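Omission of a single protein chain aside, the complex is shown with its protein chains in their original locations.
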Amino acid sequence: MSPAQLYVAQRLSAAVLAPLVLIHLGLIVYAIQDGLSAAEILSRTRGNLTWAVFYSIFVIAAAIHGAIGLRAIVSESLAWSRAWLNTAMYGAAVFLSALGMRAVAAVVL
Amino acid sequence: MKQGDKLAVRIWKGGADGGYTEFEAPLRANQTVLDVVTWIQRNRDPGLAYRFACRVGMCGSCAMTVNGKPRWTCRTHVSKVTQDSRLTIGPLRNLPIVKDLVCDMTVFFDKWQNARGRFQGRATRYDDIERIAPDTPARKAADAGIECINCAVCYAACDVVAWKPDYLGPAALNRAWTLQNDIRDTAQAERLAAVAGDAGCHSCHSQQGCTAHCPKSLNPTAAIAGLKRSVFQAVLRGEV
Partner (left out) sequence: MIRPHRNHPLWWAFALHRLSGLALAVFLPLHFLVLGTVLNGEAALDGILAWTDSGLVKLAEMGLVFFLALHMLGGLRLLALEFLPWRDWQASLAAVAGSLALVVSFAFLFNAI
């Protein structure tokens, strides 16, 4: 992707993430009352299609947003070639997506 | 600080591998930093190299780093930048040093060109002068940025330029935005492509050091945001 396309992907993923993070923060502050337990988390998520879709979108958007952000930080701090930057960025996006979708599967299925 | 006091001035001498030399200069009322540099050059160090021309904030040639911040020295009063009569004066950041306080501005002006910061019209000398309505949003956006004097203070204040040496920088992008809003200009597609390239407007992190330091109180951050919007739309339309 060109730098201009990366910019667009970064801003679009940010716009997707903002409301999701807001809900996530609300849930964190609500759920932390009386401590957390695996049973409590799973009672919310297991077999729930809404949360499955919510967290899947969240994971993919965060993976895109995070990978592009890390690319910007590395490109400004280290003298990596453009090819290495892009390889690392795609690697980070795939890594975060895979781990994230595994986590979603773990709590939903 | 009062009349008769002395200023302790450290001035950069030499090239990139140079260092600061200490001078003492008289403190005077309503004295500018450029006055101090000139006094030292005339009375203490005739070999000191520095640039100035107009002395009234129009030409953009006297910018230096004063106590860590980029400033136009001809219109910066000493009393504004020091409380303890100490001045540290160096060449601008982010540009190669020629000697002492003089920087090589070549890259700065090359980027001006790389951002297509030049007007390209369609009218010839045989056409009438075009009438421009002053109150359209586009003209207002152009007018907001056209008072730039090319002093490179914003360029020296920008961290992205320091971290990403190819980045076109605030001055060139500000200029590009004024031309994107000039209805007489005919190179807007090419200019948008130029500022959407590898080192283009989207590299900006809106730290707003340019806006904070611009001696003309221009707002390159807002201009760059305008370019980002244009690039955003062009990418969605598949044009860039």
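For reference, chains read A and B in written order, and residue numbers begin at 1 within each chain.
Here is the rule we go by: a contact is a pair of C-beta atoms (placed from the backbone, for glycine too) under 8 Å apart; a residue touches a chain by one contact, two chains touch by 3 or more.
Keep in mind that this is a model prediction, so the values were computed, not measured.
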item: Among B:A29, B:I183 or B:A212, residue touching the chain not depicted; value: B:A212
item: On chain B, residues whose C-beta touches the chain left out of the figure; value: 67-70, 93, 156-157, 159, 205-209, 212-213, 219, 221-222, 225, 228-229, 232
item: Chain A residues that touch the omitted chain in the full complex; value: 11, 14-15, 17-18, 21-22, 24-25, 28-30, 32-33, 35-39, 41-42, 59, 62, 66, 69-70, 73, 92, 95-96, 99-100, 102-103, 105-107
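Keep this in mind: only the chains that are shown with their structure count from here on.
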item: For chain A paired with chain B, centre-to-centre distance based on mean C-alpha positions, whole Å; value: 39
item: Parts of chain B lying in touch with chain A, wherever the complex brings them together; value: 160, 163-164, 196-198, 200, 202-203, 228, 231-232, 234-236, 240
item: Chain B contact footprint on chain A (complex, rising order); value: 2-8, 11, 75-77, 82
